[in-house]
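So that we are looking at the same thing, I have put the structure below in structure tokens.
For this view, one protein chain was removed and the others were kept in their places.
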């Protein structure tokens, strides 16, 4: 499914709207991974890298920063899920 | 409780609204940790890493940056807790 | 086509408006690459570097962060593709 | 006083509002330090690290970046102290 | 002309307004270089450094990130060149 996600002919981002903040956070994670997948489209290489950086605290913090940046966008798009 | 926090079936982010700025800051910390937990879902590995990066000033500053980014989002969501 | 993209006489950014979020994400990728191309205009050098950083998880995360920053801009420009 | 600042039972962030931009900057510094203190709650360890990173230009620049990010939030909260 | 650009007596930033997004991007590049020039005002030193970091993918990505940050500002200033 990693491969599928990187196939640019597919629609993978139909909307920034989500029902809940938690789904918005999950979308931010997807966007972050997509950014990585754009530069390294080979899902096998990405899978091989994962054990390496998942053990590296600084890489985890950097990945968390990218998610935070996308979450800003998704949260603003959803008007912060205010009621 | 780290494990529980990473269980994606649970609701861990029902809202971005908090009563006070201080609770908003605590939520920003949670969001930052969640971003790390998404990439490294094994709570045991994360716990093992903590002593390492908690001794490393640059890692602490980077973690503080992620919190700052999430705090921007939470603060905006709460209209900066203006009265 | 990398070369063409860097030729500053060409119009490569007529608008920030896109029809869909997904096209907006693609534009954010283009803007990120353009930022790299501005500093290193030689497409041959950039092509030679790609294998190197595409194998480096930290570089991929950093590239994803730049995309995220540009996506904030493109998404705001499009009013988050709200309907 | 470092210890006190990290005691989560105390109220340390009653408001983002400040009278002047300069006090807002000081609050941004406090928020940055708080982010570090959350990850490394031991004030003795933090004090021991200070000489190390205070001599390291890159660490100082990174710390300044975190302050800048929080200052964005505090400045927006105060509507930029416009009159 | 690098030297001229750094002469603080000259007006180099009369406005953030540009006619097109592409000119806005070019302004973001100028602002990024200006930030570097402020810290290292010697144009000869900067020219000598260029071959070094232009070969370094991580430096190129970091430079692209600064451009992205300035482009956010310039794009907002121009109301995203909406018509």
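Letters A, B, C, D and E mark the chains as written, and numbering starts fresh at 1 in each.
Note that a contact is a pair of C-beta atoms (placed from the backbone, for glycine too) under 8 Å apart; a residue touches a chain by one contact, two chains touch by 3 or more.
Model, not experiment: these values are computed from the prediction.
S.K.: In the intact complex, which of the presented chains make contact with the chain not displayed?
M.R.: D, E
S.K.: If the hidden chain were put back, which residues of chain D would touch it?
M.R.: 20-22, 25-26, 29, 53-55, 57-65, 67-69, 71-72, 75-76, 80-82
S.K.: Pick out the residues on chain E that sit against the missing chain.
M.R.: 8, 11-17, 31-36, 38-40, 45, 49, 52-53, 56, 58-59, 62-63, 65-66, 69-70, 72-73, 76-77
Criterion: only the chains that are shown with their structure count from here on.
S.K.: By label order, what chains touch chain B and chain D together?
M.R.: Touching chain B as well as chain D, we find no chain at all.
S.K.: Whole-Å distance, chain D centre to chain E centre, using C-alpha means?
M.R.: That pair's centroid distance is 28 Å.
S.K.: Just how far, in Å, is the C-alpha centre of chain E from the one of chain C?
M.R.: 16
S.K.: Tell me, which residues of chain A touch at least two other chains?
M.R.: 53, 58-59, 62-63, 65, 69, 72, 76
S.K.: Touch graph of the chains shown: is it line, ring, star, complete or other?
M.R.: Contact pattern: an open line, chains touching in sequence.
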